[in-house]
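Since the structure comes first, as structure tokens, the remarks are kept for the end.
Showing chain A:
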Amino acid sequence: MVPLTGYLLVGAFLFSAGLYGALARKNAIAVLMSIELMLNAANINLVAFWRYGDTPADLTGQVFAVLIIALAAAEAAVGLALIISVYRERKTVDLDELDLLAG
Partner candidate 1 sequence: MQGSTWSDGIVGLLTGLGLPDMLALGIAYGIGAFILVNFGMVSALLLIWITRKAISRMQDRLGPNRLGPYGLFQTVADAAKLISKEIITPSQSDFLAYNAAPILSVFGVLILLAVVPFAPGLVGMDLNVGVLFVVALGSIGVMAALMAGWGSNNKYALLAGFRVVAQLLSYEIPMVLSILTVVLVTGTMSFGRITEFQSLTIGGFNLGIGWLGIMMPAAMLIFFISSLAEAELTPFDLLEAESELIAGFHIEYSGMKFAMFFLAQFVNAWVLSALMAVLFLGGWQGPGVGLPVIGPILGLGYFFIKSYAIYVLQQWVRGTFPRIRIDQMMYFAWKVLVPASVALIVVQAIVQKLPVPDPVIYAFIFLANIGVIWVVVTALQRYIKSATMGTKRSFEPAGLIGTMQKADTYAMY
Partner candidate 2 sequence: MPELPPLPTISQLVFTGFALFTCASALGVVLARNLFHGALALVATLFGVAGLYVMLEAEFLAVSQVLVYVGAIATLITFAIMLTRSMMYGKTSPLNRQWGKTGLFAVMIFLALYGFVGSIPWADSAPAVLADESMIAALGVEFVTNYVVAFEVMGLLLLVALVGAVMLARDNN
């Protein structure tokens, strides 16, 4: 049997990697991909705690994981549409050059 710690560590690693990517990458699409990593990290934790919890018959963990997958899909769809429409206006998706509010 794999201890719960193993899954939690994978989740922690995915989260940290996603955090780094989301903060350090210049390309907006790369940032979005990193956010997907972080969502996956959360999902791993949800499912792992469901499995190792006292009552696996209670499916709350799995339900939330499915909801997060659906949420991630909607987020990616709208986020990428935003990026595409920004690209049309500014011809770049480089977040360093996108300073619409800086005047």
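Selection rule, in plain terms: all candidates are chains of the complex that A comes from, given by their letters.
Following the convention adopted for this analysis, contacts are C-beta pairs under 8 Å (C-beta built on N, C-alpha and C of every residue); 3 or more make two chains touch, one makes a residue touch a chain; residues count from 1.
Note that the structure is predicted; figures quoted are calculated from it, not measured.
Peer 1: Chain A is shown by itself; which of 1 or 2 touches it in the complex?
Peer 2: Here, the candidate touching chain A is 2.
Peer 1: In the complex, go through chain A and note every residue touching candidate 2.
Peer 2: Residues 1-10, 12-21, 23-27, 29-30, 32-34, 36-37, 40, 43-44, 47-48, 50-52, 54-57, 59-60, 62-63, 65-67, 69-74, 76-78, 80-85, 87, 93-96.
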